[in-house]
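As structure tokens, the structure follows; a few thoughts come after it.
One protein chain is absent from this view; the other protein chains keep their places.
Coming up: subunit A.
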Amino acid sequence: MAESGKIDPMHQFAIEPLFGTDQLSLGGFNIAFTNSALYMVLAAIVLWIFVIGGMKRELVPGRWQMAVEYMTGFIKNLLIANVGEGGKKYIPYVFSLFMFILLANLLGLLPLGLVGLHPFTFTSHFTATGVLAIMSFSIVLIVGFAKHGFHFFSLFIPHGTPALMVAPLFLIELVSFMVRPFSLGLRLFVAMTAGHVLLKVLAGFVINSANASPALGLTVGTASFILMIGISALEMLVAVIQAYVFALLTSVYLNDAENLH
């Protein structure tokens, strides 16, 4: 990028095939096992280990079991609050979604660079968040049409709409409905990308200013470093909030499918 040139804040998002699998393909499509896929597998395994700790099924739970039950209870309450009692059947899906995104976000923030590894946040790729968003949107469509048939279209006509306004309002509501998967997927992708870029840019300031001169390193470098500490904390908050927003919006959309208005 710049003349000092060694620090590219976008390089962290580069996908690289691992273990020489770059030519691995399935039905003509490349399915190389990349660093992104590695972090997907890691997130799944960490989540698996976490939930196994909650499988002791003791009447008086230990700390770990309590933590897992707290998370399932949290998702259950989220669904009951947004969808009602009928929302309980979506607990497995929303729990999987929330925990998978949460762990992906948090694993990508691990300071593994200190030991020479490159952490990767696959939720900063819209190819990944898009699949998750389309999945949630498809479930909303399938549930909506299976449950209400063509009556599901009444979702696009608010109660008490004057007859003259039905057609334009239907169009507007339809567009806002169709935008949902994009907003859902892009929100997560943008939030994660922006946070990671910001952290890398500030890290570049620290390194480049220290390389330029001790005076610059002590002033600009120290200030950037302190800012990085604060932004790292903020990023952890964002990691949790974005996972929560994804799960919350999914349950809000599920409410439309389940109960119409």
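The working rule: contacts are C-beta pairs under 8 Å (C-beta built on N, C-alpha and C of every residue); 3 or more make two chains touch, one makes a residue touch a chain; residues count from 1.
Everything below uses one rule, namely that contacts and distances are computed from a predicted model.
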(request) Select, from "Sarcosine oxidase, subunit delta", "ATP synthase subunit b", "Putative glutamine ABC transporter permease protein GlnM" or "Potassium-transporting ATPase potassium-binding subunit", the UniProt-recorded name of the complex's unshown chain. (result) "ATP synthase subunit b"
(request) Specify the residue from the set A:92, A:113, A:158 or A:214 that touches the hidden chain. (result) A:92
(request) Can you list, in ascending order, the subunit A residues touching the missing chain? (result) 10-11, 13-15, 17, 26, 29-34, 36-37, 40-41, 43-44, 47-48, 51-52, 54-55, 57-59, 61, 65, 68-69, 72-73, 76, 91-93, 95-96, 99-100, 122, 124-128, 131-132, 135, 189, 193
